[in-house]
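Heads up, one of the protein chains got dropped from this complex, but the rest are sitting where they should.
For subunit A:
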Amino acid sequence: MMHNIIVKELIVTFFLGITVVMEPALEGTGKEGKKVSSRKRTLAEPPAKGLLQPVKLSRAELYKEPTNEELNRLRETESLFHSSLLRLQVEELLKEVRLSEKKKDRIDAFLREVNQRVVRVPSVPETELTDQAWLPAGVRVPLHQVPYAVKGCFRFLPPAQVTVVGSYLLGTCIRPDINVDVALTMPREILQDKDGLNQRYFRKRALYLAHLAHHLAKDPLFGSVCFSYTNGCHLKPSLLLRPRGKDECLVTVRLHPCPPPDFFRPCRLLPTKNNVRSAWYRGQSPAGDGSPEPPTPHYNTWVLQDTVLESHLQLLSTILSSAQGLKDGVALLKVWLQQRELDKGRGGFTGFLVSMLVVFLVSTRKIHTTMSGYQVLRSVLQFLATTDLTVNGISLCRSSDPSLPALADFHQAFSVVFLDSSGRLNLCADVTASTYHQVQHEARLSMMLLDSRADDGFQLLLMTPKPMIRAFDHVLHLYPLSRLQAACHRLKLWPELQDNGGDYVSAALGPLTTLLEQGLGARLNLLAHSRSPVPEWDISQDPPKHKDSGTLTLGLLLRPEGLTSVLELGPEADQPEAAKFRQFWGSRSELRRFQDGAIREAVVWEAASMSQKRLIPHQVVTHLLALHADIPETCVHYVGGPLDALIQGLKETSSTGEEALAVAVRCYDDLSRLLWGLEGLPLTVSAVQGAHPVLRYTEVFPPTPVRPASSFYEPLRERSSLLPRLNKPCPAYVEPMTVVCHLEGSGQWPQDAEAVQRVRAAFQLRLAELLTQQHGLQCRATATHTDVLKDGFVFRIHVAYQREPQILKEVQSPEGMISLRDTPASLRLERDTRQLPLLTSALHGLQQQHPAFSGVARLAKRWVRAQLLGEGFTDESLDLVAAALFLHPEPFTPPSSPQVGFLRFLFLVSTFDWKNNPLIVNLNNELTVEEQVEIRSGFLAARAQLPVMVIVTPQDRKNSVWTQNGPSAQILQQLVILAAEALPMLEKQLMDPWGPGDIRTVFRPPLDIYDVLIRLSPRHIPRHRQAVDSPAASFCRGLLSQPGPSSLMPVLGYDPPQLYLTQLREAFGDLALFFYDQHGGEVIGVLWKPTSFQPQPFKASSTKGRMVMSRGGELVMVPNVEAILEDFAVLGEGLVQTVEARSERWTV
């Protein structure tokens, strides 16, 4: 529980006098003493470092004559970059990822050493390939030799040539993992004719490496010597060498043996040719009837790749070395790919591929050598976004040699086609169609981001990681992978297996993704798969088996419009396609007659609620995989809704509450119609607006219709209300939903605040009367609101007068001039009657656009409250943060499932720089780019006066009303820390193929940071059943399952823990902080404020709860902790079970 200790220390430090300024997370424990003394100063002085200041330049500096250099730079920035900020950011990033000269020298020295040692490895006499007895004991052949028998002889001779190839020489390699590729040209004597056949070349290559590895491993120069695969291709091992000592992490040298130039005849390695004979591979000839051998395009490509290492290097270096901008562009593209996890693993879109793409674009004149790195990045993204290489392949080859194969041949054999300059090698041979589509999707998103002129485009484009779990709405793990072997047989993929040398994962991947894409159809935006990581293993071990290469994870990006339907509509029964449809869906397909009279094939999925509809892809995937690929349900681990359980109602297991919220909203709509049509009010109703979280779909637990059991309550007949009873458990918690009802303006309204209040009260009374008379609703009026019971829901109607805030603001100056000044009362009224309804309707609209909004906002709120921090944050501020995830999803797409939305909420909270940025939530897209810039600069100028957390909306551009009264810097910092801890934990759980385990772990708060724990009795916690760990049994709360006869007003807003907390905060607010989870928390955490525990001199105004003590002859005041602890129990009599004092920190 290390993290808790850290958290605690931080809390302690934070109380020691930080005002607006938040310190970076793990700093400051050493500075405590200083901070205490400097508390006053931090208020007056400009805030400490880490805070942006408005720039002040003198007139002379601003208007001096520009130098030539300056003008040039400005012009360059204007033409080559988007803005000066972007230019600086790009320069900074490149500085960070580029290799320094000093390190380059060290790497060069290491390479020279490697070269010397490699050429000195002793040779071995010739033996049969199958006779491997000569291999020394400590090394194993890094290749699965299946089938083992193969013709040919092998001998080891030192390489004829050692060449450095790849990005290291080009200067486009980026930190942190620097790889240097070294090609070892095997002498011609080792190879024989026909070595291209039946993996003979690869066997020799592996043996060559094995012998090399054995000798190099003995050398003290190397820190580690191990095997890996080149680009994940399991027929092509490579040897990894790392220096010993402190440079071990600096560089990895990868040795790739390759054949002598012109050894293989290219015409034999065309994609249509076969080089792995069925007779050898399967021990039988294909089908026996003399049908042609299946082509082995991938196998051929892997052989070809080894022959062109040098020519590729030459091509790249002639183009790239001429222009720094191109190199920068390649480096940026590599960072871009790496952030999106696109370049790693088998079949990734590697840095080498983008370098070649840059070369292609230079050759087609889409990129010019004078372009800046940013422009190169942009051009490549633009190209990727608009070109589909799965349909229209491209080629670097300019010759029109008729012997060269046509592009169409390549399209037949490979899913993505990008030919090199020889015209024979497909550079994208291993890239699957879905990987390319993912690249395209990302490029499109990035282009949109760049075009939107967002201020933080750089940050989102190049600095934000997009791991699979956070990028895709749902993910599913296939585990164990050995099931895919059976799937290959079921899908009849023997030729592919032969081509892939037995790698069933790669062979099955393409067909499986196509199958699922077809099945998910309109529900799917994008399907992506993880690329199996490239393993590394010790030279004394056998290479890892295919089934050990982790799990196969698929990511689904859902299309919300497609999710609403439970029906898969097929063709009409008499059409020829019907048979195909039946075959595809198997037993799920059935004939149905539709309302328009058509009889069609159709598949209907079982889903009643929104959350179940979101999980239809789960049903589709398991059904199709079982039907077509023999993968049973137990091997498909679908991660889409484990978090749903946290926002499910008490007795519901099938819905996450969207439906219940919709019922409440419909009831509200009915009520508002009644209000509009009310007859007999002196003034007409001008607007009815909802102002409650339920009415914007963000109440964590939606209200249910109340049907009170009268025996459970004390009836108060003359006021037709129910009261709680002493001898019963606390009744169910009913929170009235606030509705604001504006009345028309009129000259009859008084112009005095007190009088307006009385007139409003009269209207409240009248409203209650009329609603009872005309519609028979149970009503109860008070001076400020009218409670209405309608269909079991309780609404609280506030009558509002448009001009009242203005009346409260009016101040008359001595000269008689009337001016408007904000007062606390006017601000509060404006917030409650104007801004809150606006926000509610805007978020209500957002929910109609993005059905997942409700789930995300509620999960987020649930989590914050479960961490006992709910009091610090208003409902509205958390709703707005959740809304930001939908309105500003960059670099992602708007979430379509609560799960991914919640993960992004945690990410946003843990990474957002609240100190220097306002969170702009552009509701209804009302703010223009210019206005946003203006808001940002206004924010910087007024930072010190603004709250710690600033959220800007189009309706509230300056004040951030929803965060005015909290959170404090400490609470926000605590939230940031908790989110930063929860995110990796949750992601790890969800990415675990063995199932997420206990998903509630991240929702349980750390309790050991509190000084005192007050445990409450569940009997008096009305929302006990809502707790994160819902109790198996709780108390009866006096509700009937059927509508009862009683129509009395139920007990409203009676929540003993909340009443208790209000009392505690009022009495001890300046001594301690109180933390509680309003959703069924059984414990209140108390944290003493260290500042108020300092002994203080006596002051009549601050004696609250303190006592006078004589300390060293001085009379000082200290908190009377023993008495306060007893007060905790006294004030909460009946509710409090125990008061546990856990630390002795008050003994000052």
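As a working rule, a contact is a pair of C-beta atoms (placed from the backbone, for glycine too) under 8 Å apart; a residue touches a chain by one contact, two chains touch by 3 or more; residues count from 1.
Here is the rule we go by: contacts and distances are computed from a predicted model.
Asker: The complex lacks one chain in this depiction; which UniProt name from "Ribosomal RNA-processing protein 7 homolog A", "Vacuolar protein sorting-associated protein", "Protein-serine O-palmitoleoyltransferase porcupine" or "N(6)-L-threonylcarbamoyladenine synthase" does that chain carry?
Answerer: "Ribosomal RNA-processing protein 7 homolog A"
Asker: Where the complex has a chain not shown, which of A:H234, A:R424, A:R470 or A:R780 is the residue touching it?
Answerer: A:R780
Asker: Of the listed residues A:I190, A:L216, A:L304 or A:V335, which contacts the missing chain in the full complex?
Answerer: Only one of A:I190, A:L216, A:L304 or A:V335 touches the chain omitted from view, namely A:V335.
Asker: So one chain is hidden, and I want to know which residue out of A:A133, A:A406 or A:I818 touches that hidden chain in the complete assembly.
Answerer: Result: among the candidates, A:I818 touches the missing chain.
Asker: With the missing chain put back, which residues of subunit A would touch it? List them for me.
Answerer: The missing chain touches subunit A at positions 24, 49-50, 52-53, 55, 57, 61-63, 66, 74, 83-85, 88-89, 92-93, 95-97, 176, 335, 338-339, 459, 462-463, 465, 714, 716, 719, 721, 723-726, 750, 752, 754-755, 757-759, 761-762, 765, 768, 780-783, 816-820, 913, 916, 1020, 1051, 1054, 1056, 1059-1060, 1062-1063, 1066-1069, 1098, 1100-1101, 1103-1110, 1113-1115, 1120, 1122-1123, 1125-1127, 1130-1136.
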